[in-house]
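The complex appears here without one of its protein chains, the remainder shown in place.
Note that the chains take the letters A and B in the order they are written out, and that residue 1 is the start of every chain.
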Amino acid sequence: MIVKKARIETSDRMLRTLELTFRNPEDEEKFRYIPGQFCELSILGKGEAPFGIASSPTEKGSLKFTINKAGVVTTAIHHLEEGYEIGIRGPLGNGYPIDLFEGKNLLIIGGGFAFTTLRSLIAYFLHPENRPRIKGITVIYGARMPGLLLYKEELLEWEKRDDLRLVMTVDWGDKDWKGKVGLVPNVLEEVAPSAEETYAVICGPPIMIKFTFPKLMTLRFPNERIFTSLEKRMKCGIGKCGRCNIGHLYVCKDGPVFSYAQLEKLPKDY
Amino acid sequence: MIQQKLREKAKELLSNKTVDLIIGYGNWTLPLRTTPVFIRTPQGTESLVWNSFCENNLVTYLHKFSRFKVGIVVKGCDARSVLALSLEKRFSNQKPLLIGIPCQRIVDRKKLKKAVKGEILKAVEQGELLFVKGEDFEVTLKRDDFLYSVCQTCNHRTPLQADFLIGDPVEESPLLDTHPDVRDFEKKSPEERWTFFEKEMSRCIRCYACREACPMCYCAECFVDSSRPKWIEKSLSSSDLAFYHIVRAYHQTGRCSACGACERACPMDIRLTHLTQKLNQEVKDLYGFETGIQPEIPPPLATFDPKDEQGFIK
Partner (left out) sequence: MKFKLDKKDFENFLNDLLETHDLFAPVQLTEGVSVFKKIERPEEVNLNQLVPQKSAKEVFFPQSEVMFRFEMTKHQGSIVSKHQIERERVILGARPCDVEAISIIEKVFVGEDYTDLYFFEKRKETTIITLACNQPLTTCFCSSTGGGPFRREGSDIFMIDLGDSYRLELLTQKGKAFSKKRFFKEANSKDIELAKELEEKASHKTDRSIPLEGIEKRLDLMVESPFWDRIHEKCIGCGVCTFLCPTCHCFDITDEVVNLKGQRVRNWDSCLFPIYSLETSGHNPRPTGRERTRQRLMHKFNYYPKNFGKVACVGCGRCILFCPVQFDIREAIRYASAKRTQGMEGRPR
């Protein structure tokens, strides 16, 4: 795939969003994906790494990925110039259970740069074709500082819409920040969405999940209706190399989206 | 008997809580072998053994148990490892208690296996003899014919700096002056040496048993695992294999106590002690230094003295 556009997403310059187009338009036809799936991006000479797809299947013409600069492959991706061609394998993984959400409310909780696949999910349901399939959408998205929020322009657009309720929060504000200041678990308690007929999807750093999950319990969300997208070190992405297993399930093949009801039965190997 | 005294001493140390844990050798499932045991109760000390099959260097476990008060069974070579590690300040938290046993030299089980035809089902030691039994054979062998090569040249069988010595110190009388392989090696030309080395290393499967068995290999990130910078690839190309073994041997120079644990751990029977013993010999010749003997002298490759021999710089 070819790098069409690239931009730095966050103020600490650690996150870069790539927009990739297919070299052959026929490939795009065959590339059918749902929110929550991921791809293995390959930089020949450096390696391959898995990234959640940030764009929604309703956004045609390109794929978006937001990449955190952490190791060999991600650093190479940060230095890619527009026009460079990279390899891709996908779509991989199980994606969010879109069918289960049919006719229900959706509560989406995101933290930091784990928001990438959540963007895909939100954009998918905001599309006019899909919006009627869901009842209410509530989004709570928090980051440490305003500069670290992803997709800032889009978030501002979404905030203005009336078919979705978006609450943004930061741990520490700055002089320009007009929104909420507070940790995600506390904001969740404040917003207190009803658990009735609602599915919760939560993606974020382990520390955020650790404190948010009990709040979901207090709000009476049952485990079968709480979903999360896990990360583990991956190589092949198709369940062969054995690396990403949690119990008998593979994060690449049987996940990365799991319900808490599933995770309860598995060893704490993540 | 040494085994009995060892059990009594271990029992005493656990009973009066001088230590939380005793690391020693115990019998296990295969003949000719013992296994490391981790004993926390006075009754458990009944499983401690001492014989010519106690081949592991248990000091490598001290890195894992550094938070505990540990009593560890050491042979002469193992005690040298402890001393070398102390000089590297590895035991500043909790000094291990050394239960030293003067070593009668360890039997080379791989050499013994090659001397009989068929699977060995039982091997019993009695003094200088070994009674070895298989399904359809029974032989008596002389223990001294089947010793590890590092044991034959060992000059430090009595553990130094031991807190408790089980048994009497033995007379230091190496069976051979120089490691026989080193002598052979020195007779070879550089091309012959490289051919030998490459052929030996070609069997390597990068399992890192040598690295893990060695008490001196304790780096949090080994150079083979570094990805930025990537020093070495993970495949079995001859250059990667050579690189791994040469660098590991050099990291041991001046620190290796000649215990032979690396060679014994290797599943492919690579004669690793050729390299390490040759390097030990060089250090002895150039700097008059042997690892883990004198506590006051720091390792030569970690220090600099203007009077150091420099003739090899050409």
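Assume contacts are C-beta pairs under 8 Å (C-beta built on N, C-alpha and C of every residue); 3 or more make two chains touch, one makes a residue touch a chain.
Fair warning: this is a prediction, and the values are worked out from it, not measured in the lab.
Across B:L6, B:A162, B:A249 or B:A265, the single residue that touches the chain missing here is B:A265. Set against the missing chain, the residues B:E128, B:E192 or B:D225 yield one that touches it, B:D225.
From the set B:L97, B:L141 or B:A209, the residue in touch with the chain omitted from the display is B:A209, counting the whole complex. Residue A:E231 is the one among A:E28, A:E59 or A:E231 that touches the chain not shown.
Interface with the hidden chain, as seen from subunit B, comprises residues 25-30, 33-39, 44, 46-49, 56, 60-61, 64, 110, 113-114, 118-119, 121, 203, 205-209, 211-213, 225, 233-237, 261, 264-265, 267-269. In the full complex, the hidden chain is touched by subunit A at residues 43-48, 70-71, 74, 83-87, 206, 231-233, 235-236, 238-243, 245, 247-248, 253, 267, 269-270.
Following the convention adopted for this analysis, only the chains that are shown with their structure count from here on.
Centre-to-centre spacing of subunit A and subunit B amounts to 51 Å, using the average Cα coordinate of each chain. Interface residues of subunit A facing subunit B in the complex, by the touch rule stated above, are 71-72. Those residues of subunit B lying in contact with subunit A across their complex are 227-228, 230.
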